[in-house]
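Take this structure first; my questions come after.
Heads up, this is only part of the complex; the chains shown haven't been moved.
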């Protein structure tokens, strides 16, 4: 059976699956009790055509990479079938990081190199497909980040580079110091967070022919909350109608399909830890989302008609 | 008698009159009862040196173009004396558009081509001088719009292209896919709507040497409302003083002259349906607006002194 999940060309020689899977909840989920559960999830992803795995050094209090890497070490043949993304530059207060007195960002060359060493060891791999600067750092010296990227690339430890949560001008600043194009900007977007559609972030991505990645494509748990939320109360009934119309498993798949319709051709990152939800999610990729249906959801999300 | 209305060079080979006349109220005005009234208005414009006529497919519930075209069909010799602007991409719910279920935008190639065919037929002309994308469409694929523009230009159906209500980054995105410069960005601006003066929109226009067009240059009817409105209450007395100082027919002409003073050299679109108001409006072009008078109006509009 061929997967509805197609590929996104991120750089000249790297493609991602149209959906990625994200590890940020890996250590906080009752669905994941051991390495076998992780491997089942990875297989579910690969079977569904989802080959891109999104990490960050800090996910799970600096614990998700190693948890995932422990599973990967038991099935090293899987490595070549996946693209691994990870991130650096956020520095959290944590007993394993005794020198951290306050949550902060660090984009020094030394920190980036050290962070990648940790990520490689934790992930049980000898290369990262794409490394992202996790958050814009007001103290970022773009030349120094460029030096770190060059060195990591030269050593073969990281193949491609991108950013996350950057404004267009932060993106342009860092890009101005690099010889190769930044391969993505991973930002938050969903029916509950429309900003990058209108603030220039996605205009920049389309103009550069760069695919953004999208975190919290379901707005965190908010879309499924039962407590009163006027935006959710407007959007959910429309999503339910579209779920039925397009014969999708749930409103989550409608919300993902809605993002996939954007002309910047983003890569949403799925947060589910349930293997059976993975195949469901892949269904988001299989539909032709009608333009007017798309606007119906936008209007519900905005709470007003288009002008 | 020579007109005070000068010309604006919009592209290498197209100029507009410094003021345009806009059709958006053509079907809602008690001043326009038949084709003869429209022709009288057109003649008043041309006599006053106003040769640029601004339309959109959707004005008057998709009705203004045909109303205007019906008049033009009776005096086809006028066509070569005017520049016709029209717009596409807004899609309204209307019984004549049974496939529209919700007000939305459509910048697909198919829609643009179809919309232009309708506009040409409705306007009783075989070419449009300038076609604008009416609203930024979050689903716009810039490459596809470029294809539509190229095809319309090759067929001789549309001579020049522009946009309306675009942010600078939306403008840059579309421009990046075009071989020729976008000829305008038609945006709202007035003493009651100052945003494009400060948010980069007019900076971009001046930098590119592109003349924006301006809709609602009088802030809709708001400037003439009798009900309490603190901004209007501050601005109107100043406009009245300037009307007397510059010997202008009314405060409308002061408000237009105030816009004409902007260094981006905009083309305001007049909404009047009264032939006798046209010559009045032209008077806006004849004055040298003093810099300090200009700031007096700005300060009244902002409600605070300049910093």
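Each chain carries a letter (A and B) given by its place in the written order, and its residues are counted from 1.
We take it that a contact is a pair of C-beta atoms (placed from the backbone, for glycine too) under 8 Å apart; a residue touches a chain by one contact, two chains touch by 3 or more.
Remember, predicted model here, so these are calculated numbers, not experimental data.
The total count of identical chains across the complete complex in this file is 3, with 2 shown in place.
Convention: only the chains that are shown with their structure count from here on.
Note on chain A versus chain B: their Cα superposition corresponds to a rotation of 120 degrees, in steps of 5.
Per-chain CA centroids place chain A at a distance of 42 Å from chain B. Taken in their complex, chain B has these residues touching chain A: 100-106, 108, 135, 138-142, 165, 167-170, 172-173, 176. The touching residues of chain A, when paired with chain B in their complex, are 168, 197-198, 200, 203-204, 206-207, 261-263, 291-292, 294-296, 298-299, 305-307.
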